[in-house]
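With one protein chain removed, the remaining protein chains of the complex are shown where they sit.
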């Protein structure tokens, strides 16, 4: 559509990616919030919420690679959340300071 | 307590383990049910249920190795359950026959 | 396919069932793991995971009777997990030894 | 405190209970909402929420009998919710009208 | 159907609503239980259970306004359940008396 064409992130040179990264960093709160929303929706298994907010996150800059990494973190967190409870791990004193 | 001493499964020779395995196979429904109960309780993160039924499963023959494998399966299932939904995977026609 | 036909577990005589039981005991870890996977998937309500792993468990020897018993245990565990928390039941000292 | 003493619902005669029931019916939305909040909190297994809102519901008129019935319904709902999904029950056409 | 027509709750005058309210108060346990069942089913996200029990609750007297209020309470409870845990709020001593 554009005269010079639109370069997909995955096809971009390191220099162009740096520009894209900078743009995304500038408006990062947008897609961070959408990705957190998707993370919760995947954990709750809400089909509608996953479908609509994945699209929203993509529109705000989430690439396929970022989505895959999101899924990996969400999957891993769901696994370790349960295993920690299954092994009856107590909260360390050092972590209670986070409150 | 016993004259000849009680051999822990983990210290047993292959021959003794075979005997133990046979005993456990005979009464397998007992610990299988307890392990399924633990699997659900870990997924639901019910502290009391995990603690009490892990003890119950141990009394019915669940070894430490079996518990660790149980945790590995439960953790992996929780991970893949969420990732499948996150990736919006559809149910294949071939699996609908299971109903 | 077989000359003598294949006898369904539900139609088998006690003697034949004993042979089947023995076969299933021998390869029991296969279907035990699949059934634990199904137990977690049902608790998480992952439609795809339930459909695909129920088929997998059936292929590894899970009969209809075993599936029904699995559902009964999973249903009961989900009920008691919540009631224990609702009644604010504390973990008994004796169960803490399971860690 | 009162001259005639305060009659606990569980100790009341049918006539007195009828008066209590009438009072509770009049202000029913208060404890209904609290009981729904408790039902969700028990399903989510939020210890703090269960403890604080059970007290709140009691203050607004929830008796011990009502709490026990609440737990029975919540436990049963959690059981059947999972079994319905485990048995892969489809939504009947007639129920789709509820949307 | 009726000679005088059936007046919808939402179209009723305050006097007629009072009659309806009285009727619903009389048979209140029916729809209260159905609404609690719906509250749990929504929290567990069981599509079949939500669809069938919403219809059942409607048949027992739940109006659209009541359903909307139910959804508001269930949504709010799910939000605060998680935030309380996220902020690591401890159970106050005063609430422990509810056990």
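Every chain is named by a letter (A, B, C, D and E) in the order it is written, and numbering of its residues begins at 1.
Here, a contact is a pair of C-beta atoms (placed from the backbone, for glycine too) under 8 Å apart; a residue touches a chain by one contact, two chains touch by 3 or more.
As the structure is a computational prediction, the values presented were derived from the model and not from experiment.
Asks: Counting the whole assembly, list the visible chains that the omitted chain makes contact with.
Replies: When the entire complex is considered, the left-out chain reaches A, B, D, E.
Asks: Which parts of chain B are in contact with the chain that was left out?
Replies: Touching the chain left out of view, chain B contributes residues 45, 87-88.
Asks: Residue-wise, where is chain E in contact with the chain that is not depicted?
Replies: 38, 42-43, 45, 47, 50-51, 70-71, 74-76, 78-83, 85-88
Asks: Considering the whole complex rather than only what is displayed, give the residues of chain A touching the chain that is not shown.
Replies: Contact residues on chain A toward the absent chain are 25, 28, 32-33, 35-37, 39-41, 43-44, 46-49, 51-52, 54-55, 58, 69-70, 73-74, 76-78, 80-82, 84-85, 89-92, 94-99.
Following the convention adopted for this analysis, only the chains that are shown with their structure count from here on.
Asks: What's the overlap between the neighbours of chain B and those of chain D?
Replies: Neighbours common to chain B and chain D are C.
Asks: When the CA atoms of chain A are placed over those of chain B, what is the turn angle between 0 and 180 degrees, to the nearest 5?
Replies: 180
Asks: Shared interface numbers for chain D and chain E above half of all numbers used, same, or below, different?
Replies: Homomeric contact, same residues on both sides for the most part.
Asks: Using the touch rule from the top of the page, what residues of chain B touch 2 or more other chains?
Replies: Touching at least two other chains: 43-47, 51, 70, 74, 76, 78, 80-82, 85, 98-99.
Asks: Is the chain-to-chain touch network here best called a line, a ring, a star, complete, or other?
Replies: Graph shape, chains as nodes and touching pairs as edges: none of the named types, so other.
Asks: Using the touch rule from the top of the page, what pairs of chains touch, sorted by label?
Replies: Chain pairs that touch: A-B, A-C, A-E, B-C, B-D, C-D, C-E, D-E.
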